[in-house]
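Of the protein chains in this complex, one is absent; all others appear in place.
A and B are the chain letters, set down in written order, and residue numbers restart from 1 in every chain.
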């Protein structure tokens, strides 16, 4: 018999976006640009092979629910097959990197890791940012050893005339309310190296998350130093969250740009699978001379449904 | 657990198409161009949220079954999420407009609202026609109040440099054998305004449908006056249907084009989900000087299967 799970999520919101040098626009957001998350659907499953071994796969399309268009490539979200067992998990294909997992830890209590999270929307991208997904990856994740875990990606080239390989590593400790982890990603195409230190703690009445990242680039690209912190407060069906982030880029010893931003959000769960939400995010970027090069304000109200 | 329904339809036919200035072509039709309907597959579902409230979503791909190509955008048919309850239904995203619903009423007994229906294939398009779907829509439909209903769409711009908003309205009465309804659509991009008055009646031995439409355009676009009527006769597993339509476009007080056509069709149901069909459609368009600018004859035999 077949063992496929068909799943998905549709997220749409209406709100306003104000950018530097432009008037305020009232518009509909497809989720990833002004909501909780990008809309998606996918196929996933696992097969029990005996002796604790499992075959696993996942294929995930991302799309813009505003106009029905598919994002590119078709299975942008993930396209993997692998084996899972006592030894951990080995997968082949396209997916997010283990470094992205560590970034996600630092946003776990930061305005729902959404379009309202300032770190991942504008602030950290002001100096250029890592690629969250790679094609042609061999990936390995250990099982948890009393809370300790580690993982590795290596993206192969598939074009002998270029060097577009990527290597990423993660190592962390997750036990009870505490999650602390370190990530590294080396992108050979740009020669940018990323390091992230992330932490999250669940205090019960609230949870907090924080992250500190560095990008070590070439002399031309410069280096980034980045920080973010967030707090999430659950109040029954309501969740309130806030986040702050700042970033600095240095080239040749001088600051070439500075960015900071904050976000606020609230969700109301109509069920486990359906929530209404509102969010606000602002961030600004200044160049080395102190001139604003970006000043963005986003506000939106929306709905997310999981199936 | 998941609550997704995977559904679809494959419609293919073989026939001939004769157009003005071209020989007759024998070809395969993908459904929408020479069959009952365009082939599609999709995901849809609803979640009971308690108190009569439901979360609903629908994602529908349209494709050409002749060659397997997807139509563009990927979820061309629909891409929506919303809430439904005692207050009616609110949805966000891409879908057909409520004006299109009223047009559909006027075709409901007119050669199966198919590629053989002359009104929606050639006759009404001779002067330019409305867009049946819009992106970025906020949509609301009332519940039925003793047969009376209404609905509204507003399409947001999503590009501040243009005004591409659209507003559509519908209001109708549907009770027992009678359905009468009025629709309005204002497309800001072209400044064309459409009004439709539709009616349908089920006599038992036959059902009839009719529609009267007006397009009020700019001086350059001109105005359209359109009429269609159809009849459907069910005979056990067989359905026979015929339709007629005419259209006139006026610019600056003078008639710039005239169009008329008729269609005939028969379906034979092998089951509720599978039917064989045959259809014939002809339409011609003449310009203000009385010269034919289109003269089309379509004949096809096909099969439609729903899943």
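The criterion applied here is as follows: a contact is a pair of C-beta atoms (placed from the backbone, for glycine too) under 8 Å apart; a residue touches a chain by one contact, two chains touch by 3 or more.
Bear in mind that the values here come from a model prediction, so they are computed numbers and not experimental data.
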Per the definition of touch given earlier, which of A:138, A:180, A:276 or A:301 contacts the omitted chain?
-> A:138
Residue among A:29, A:57, A:227 or A:277 touching the omitted chain = A:57
Out of B:68, B:146 or B:236, point to the residue that touches the absent chain in the complete complex.
-> B:68
Hidden partner sits against chain B at residues 5-8, 10-14, 22-23, 25-28, 39, 41, 63, 65-70, 270-271, 273-274, 302-305, 307
Using the touch rule from the top, list residues of chain A that touch the missing partner.
-> 2-4, 6, 43, 45, 47, 49, 53, 55, 57, 59, 72-83, 92-94, 135-138, 156-158, 160
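By definition in this document, only the chains that are shown with their structure count from here on.
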Turning chain A onto chain B with a C-alpha fit: angle in degrees, nearest 5?
-> 120
What is the distance, in whole Å, between the centres of chain A and chain B, each centre taken as the mean of its C-alpha atoms?
-> 41
